[in-house]
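Scroll down for the structure; my scribbles are underneath it.
Here we show just some of the chains, and they stay where they sit in the whole.
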Amino acid sequence: MSGLHDQDPAGRTDLPPAPRLAVEGVTMTFGSATVLRDVAMDVRPGEIHALIGQNGSGKSTLAKILTGLYCPDAGSRVTVDGVALQLPIRPDESRAAGVAVVHQNLGLVPDATVLENTRLGRFKGSRFLRRIDWKAEAAATQAVFERLGPRSVPLDTKVADLHEDEKAVVAIARAVQDLEDGRGVIIFDESTRALGRESLERFYALLDRIVATGTSALLITHRLEEVVEAADRVTVLRDGEIVVAGKDVEGMTKSDLAHLMLGREVEGLEHRTAADAATDAAPVVVDRLTGRTVRELSLRIRPGEVVGLTGLGGSGHDDVPYLISGVSKAKGGTVTLPAGQVALKGLSPASAIKSGIALVPEGRESAGLVGGMTVTENISFPQTCTASASGQVRPLRSGAERQLAADWIERLDVRPPWPHAVLENMSGGNQQKVLLAKWLATDPALLVLHEPTQAVDVGARKTIVEAVRGAAREGRAVLVASSDENELALLCDRVLVFSDGVVGRELTGELTPHDIVRTIYTDSSRTKLRERSPQGAS
Amino acid sequence: ADSEDTASAGPDGSTSAVGNNLVTAMKPLDAYPVPTEKLDNVDSVAGKTIFYVPITKQAPQFTTTEKAVAAAAETVGLRLQVCDGKGTPTDIGGCISQATDAKAAAIIADAIPYALAANGLDAAQKAGIPVVISNQVPDPSHPASKTLTWVQVPGSEQQIRLFDWIASDSKGKANILVNQSSDGLSPASYVADGKAALTKSCPDCKLTINKVTSSNFALIPSSTSAVLLKDPTISYADAQFEQYLQPTQGGVQQASRTDIKVVTGSASLGGMKALKSGSLAAVTAQAAAFQGWVNTDAALRLILGKPVPEYNIPTRLFTKDNIGDIKLTEEAELSGEWFGPATFTDDFKKLWGVA
Amino acid sequence: MSEMPTAAGPTTGVTSPPAPASAPAVPVKHSRGGVWFASRFAVIGVWIALAVLFAVLRPDTFMTSGSLKVIFGSQSQAALVFLTAALLCTIVVGEFVDMSVASNFGLAAIMLTTLHVNHGWSVGAAVLASLVLSTAVGAVNGWLVVKVGVNTIVVTLGMGTFLLGIALWVSDLMPVSGLPTDFKDIALQPVAGLPISFFYGLTLMLGFAYVLHFTPLGRNMRFVGESREVSRLAGVRVTRVRIGAFTTAGLIAGVGGVLSAAATGGFDPNVSQSYLLPIFAATFLGTAILQPGRFNPIGTLIAVFFLATGVLGLQLLGATSWVTSVFYGGVLVVAVTISTVLRSRSR
C-alpha cells in the first residue's frame, strides 16, 4: 500500500508541551441517567488515540460533547491546544478551535455532490451579491483532497454514486479542511464501521498521512484489531467512566482490550467449534440464482452449516441475502428448502418467510427494526404481521408475545432486559441482538445474515456469534454475507469469495482472517494497518 | 312542524293590520313595477361590454341574477362579462380593475360593500365607468352620482314580512332568534328595520340576535343552539339568508327543539323546496330575475347619462298556504313568475325601444 | 423520508427526545412520575375544569341535559368524529394528512340528496351510490399516492378542490334538501337521550383504537407508518395496507356525509370546506391526549368533545365568533405545546 511507507518519522520529533486535546471532569447527565462520570483524557499531537468501550459506554456522547452537540454538566473542562473552550461549546467554535468530527455514518447527503458536501457550512459569498464563487469553492476542495493524497474524487458526482471508501475520504476532507497542517484533532465515531478491509487500509494510509503532519486523531471503534494495529494509545470507557486513559497500545492484544472494556475475560471468542450437525438431513440448495450483479450462483448448505459470502465491494456477495429473501428482485433461480422448492423470480418477502427463509439485513435503523416500537412488538412482528386475512382483526395474544420476547431477551442477554423498552433507547449493540432475535424467533430453515455484528462491541459480538452458531447447531442452514473477515472467521464453516458476480474461490477448514483477506485481494495481502511510530508510542 | 291551527292569521281578525299586510305580502303582484321613463338611443351601447361582479358565485341567488342580466344585456346588444369576486377583497378589486382596464361600459357590483373595493370603485368612476351597486344599503359616504347608483333591495321589507308572519303565526307572542349575517353592514340594517317594525306590530314579541359569518360556518350550529339553551322560550329561528339555513337548522336540531319553527329570507329554489317539504315554516324571496333586468336598466341609464329612477324589487312571502301556487322549477325561478306575471322582460324591451 | 407529520416537532435541541411519533405505546422504564401522568391526562383535566367553570358561571344553562346534547349529540360533532377518523386512517400508516376527506364527505352528502331529490332514485340506491363514489375517490387517492408516487398533499388537496367543484356542479351551487323525514332517524334516532349518530361515532373510534392496538392489522398499520422498509422485509404487503387506508378513509368520510345529509335532510356544498380546520385542530389536539405525541383515535374523540365544550361554553357566556376562533387556535397551540414540553421532561 502506498502512503504507508512514504512518510518521514522526522515529522513528529518535536512534541509541543500542551496536549492537542485535553478533557477534564466531563460529566454528562440525561435527565436521570448519568452517562459520563468525571471523564478525563488527553490526546497528544500527531497521535492516533483510540477510544473504546462497550455499546452505550459513552463514546459517542463524549464525541458529541466535544463537537458541541451535547452540553456537559457544570465543572467539565475541555481545552484544545491549551486553549479552554467555554461551555456550552458551540459547533462552529469547537470547529474554529480545531476539533473536527467524522460522524458515525459519515454525515453526508447522498444526493448532493461531493463539492457541496465538502463545503457545506463553509460556502463563501461574494462581497455584495453574496454569490457563491464555485470556481473558488472547487479550488479549495481540490486543495483539501490533494492534502489527503493522490486519489482524486470527482467533485461534481453525487456522493450516492461514490465507492464506500471514497465516501469516507469526502467525510474526512470535510473534517480536515479547516485544520491547518499540524494542528487540531479529528474525531472518528465509528466512521470505519462500514469499510471493507481494502478500504480500511486506504483509510489508515490516509489517516497516517494526516497525523504525520502533527494533527491528531481520536478514533472511536469497535474493531479491536484497528486499535491493536493502528492506534498509538488507547482510552477505555466502561459505563461512562474511564478505565484506563492513554495506555500505550504497543504490545497489547485484542483480548487485553476486550478485558479492559468488559471488565471480564471473553474466552473462546477466537476459537471456533467445527459444525457438528446431522449431515443426513436434506441440504438447502440454491440453484442458478441470478440478480443484477450476481450470476448463476449455485450452492448447497447442509443443515448446521454456516456459509460465508464475501468479496470486494460491488462483487455481488452482499446482494445475495436480499435476492434470496425476495427483498430485491431476482432475475432467476430457485431455492430448495425442506418446505419445498421456491422460485426466486418474483418471490415476495412474505412468501420467502413463509417458506422458511429469514433475512437479518444490514442497517437495523432503516431496514431492521422500528425505533418507536417496543422490543416485544419488534421481536414478534414477523409472526403478528403474517396473520390470515380473517386473522387480521382477531386480538393479538399479548401474553404469548411478551413470553416470546422475554425468552429471547434472556437468551441473547439483551440489555436493558425490558420487553416493553422502546427500541431506540437501546444501544446499537443491543438493537442488533433484538434484530437477530426477531428473525431467529421465526424458526427459519435458512437464516441469511448481512453484516450481523457490525458496530457492536466484543461482548455483544460474542453473544451474537454464539446465537448464530447455536441456530446452526439446531439444524438450520445459515448464510452470512459480510466484508468483515473477523466476523466471517468467527462464524463460518466455509467462505465463498466473490469476484464480479460469481464465486471466485472457496475457503474451507480452519479459517483465519488473514486467509480470507488474502483471498479477497488475491494480489495484495493483509498488510498491517499502520506502522506505529516510536514517538507516538513513547 | 305542526301548524294546522296556526295557519296564516289573515282570516281571524285578531291582528288585522298585520293580517292585511300578510295577505298582500303573500299575494303575487298584478304587474312588476317596471320603470316608466322611456330610454332613447339604447342601440348606441350595442357592442360595448358591461361587467357583472357578484361578491361570490357560490350563492344561487347571484346565478339567477346573472342569467337575467345576461338576457337583458343581450337584448340591447351589450356584451356581458362576469367576474367572480370569490368573496375576497383582492379578487373583487381584481374584477373591478379588470373592468376598468377593459374600459367597460358599466359595472354591476352585486352585494359588494363599497368598503370592500373602495379604491377599485373610485378608480372605475374616475375613469368614467358607471357603477351600479345592488343588494346593498346605500353607503352614506358614497352617495349616488352621475357614475354611481344604488339599486335598493327589499332586504328590510323581507325582514319585516317575515316578522309580521311570525307575529301573527304566534298570535303576538313570539320569541325570535335571528341569525344575522355580519358580512358587511347591510344585513344588520335590514334586521334593525325589521325589529323596529316588529316592536310596533307585536309589542310582546321578543327578538334575539346571533351574529354569524360565512367565514365560520362550522360555528353556526353550536352558536345557534347556545342561544336556544340560554333562552328556552325561543319559538322561531330566522336564518337571515338561505346560506345560513342548514347550519341554523342543525343548531335547532342539536338543541333538540323540535317545536321551533324555522324561517329564512332571500330564499331561492332550494329554500322553496324546503318550505314545500315542511322543514321550513315560511320564507321570503326577492325577484332575483327582475333584479337582473333592473340592474341592467340602471346601468343603461347611467351609461346614457339619464337619471336613474327609484326601483322597487318585489318580494313575496311564502308559507305552506301559497307555496302550492307556484312551480318549483329553475325555469319558473328565472322567469320571475313566482312574484307575478312574468311579462317584465317585454316591458323593459319596450322601455328600451328594442322590442 | 416519511411524509407523516410527526405529532411533535422534529427533534431539534440536541438533548431533545427521539421523534415522538415513537413515544412508547406501552409505559416504559422511566417511573410514571407526575409529569408522565400530566403529559397524558392534562388536557382531560383541563376539559373537566372547563366544564366545571362553565357550570359555575352558567349553572342554569350549561348544567342542562340540553347542553350535554349539544356537546355530545350534535350533528357537527358526529361529522367531525367521522372526518377525523377518516383523517387518522391515512395518518397512522404514515401518509400526510388527507386533505380530501372534507370534500369527499360533502360530495357523498350532496350525491345522496340530489340523486334522491332531483333524480328520483330510491334512498337506498342513492346511499349505496354515494358510498361507492366516496370509497372510489379514496381508492383513486391511494392509487395515485402509492402506485404512481405523487405527493400526498398534491393528490388530496387537488382531489378535494376537484370534488368540491363536482359537488357544486351536481347541486347547482344550491343547498339541496328534501330527503324523506323518516330517513333522518338513521342519524337522529334518540338512544339514551342522545342521537344514535353519537354512538356510531363512539363505536367507530373505539373500534379503530381496538384494531390499532390489539389486532395484527393495526400492528401492521403502525409499523408501516413507522417504517415501510422494515414492514416490507417482514412480509407486510405495504402497498395494500396504504391503499387500503386511503380507501377506508374515503368510505368513512362517505358514511359521515350520508349521516349528516340524513340528519339535516340535505346538504350545502359550500360548507364542507369549513370542516377542514376543525378536523385538523381536533386530530392534532388528540396527540396531546392519552398517548402524547401519537395520533390516537380516543384522544382525537376526546379532543372533538373538548373543543365542542369550550366553544359552547364561550357562546353561552355570550362570546362572539372571534372568541371561539381565538379559543380554537389558542387551545390547540397551548395544549400541544404543554404536552410536548411535559413529554420531553418525562424522558
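As written, the chain order gives the labels A, B and C, with residue 1 at the start of each chain.
Throughout what follows, a contact is a pair of C-beta atoms (placed from the backbone, for glycine too) under 8 Å apart; a residue touches a chain by one contact, two chains touch by 3 or more.
Every value quoted in this text rests on a predicted model; they were computed, and no experiment measured them.
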{"item": "Number of copies per protein chain type, counted over the whole file", "value": "A x1, B x1, C x2"}
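Everything below uses one rule, namely that only the chains that are shown with their structure count from here on.
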{"item": "Contact graph of the chains (line, ring, star, complete, other)", "value": "line"}
{"item": "Geometric centre: closest chain by C-alpha means", "value": "C"}
{"item": "Centre-to-centre distance between chain B and chain A (centres being mean Cα positions), rounded to whole Å", "value": "76"}
{"item": "Chain A and chain C: spacing of chain centres that average the CA atoms, whole Å", "value": "44"}
{"item": "Interchain centroid distance [CA atoms averaged], chain B/chain C, Å", "value": "37"}
{"item": "Chain B-facing residues of chain C, complex", "value": "61-62, 64, 66-67, 69-70, 73-76, 117, 168, 172-178, 181, 188, 263-268, 270-271, 274-275, 277-278, 308, 311-312, 315-316, 320-321, 324-325"}
{"item": "Of chain C, residues touching chain A in the complex", "value": "14-15, 18-19, 21-30, 211, 214-217, 219-220, 222-223, 226-227, 229-237, 345, 347"}
{"item": "Sites on chain B touched by chain C in the complex", "value": "57-60, 63, 182, 211-213, 216-219, 221-223, 225-230, 232, 242-243, 245-247, 249-250, 253-256, 268-271, 273-274, 277-279, 330"}
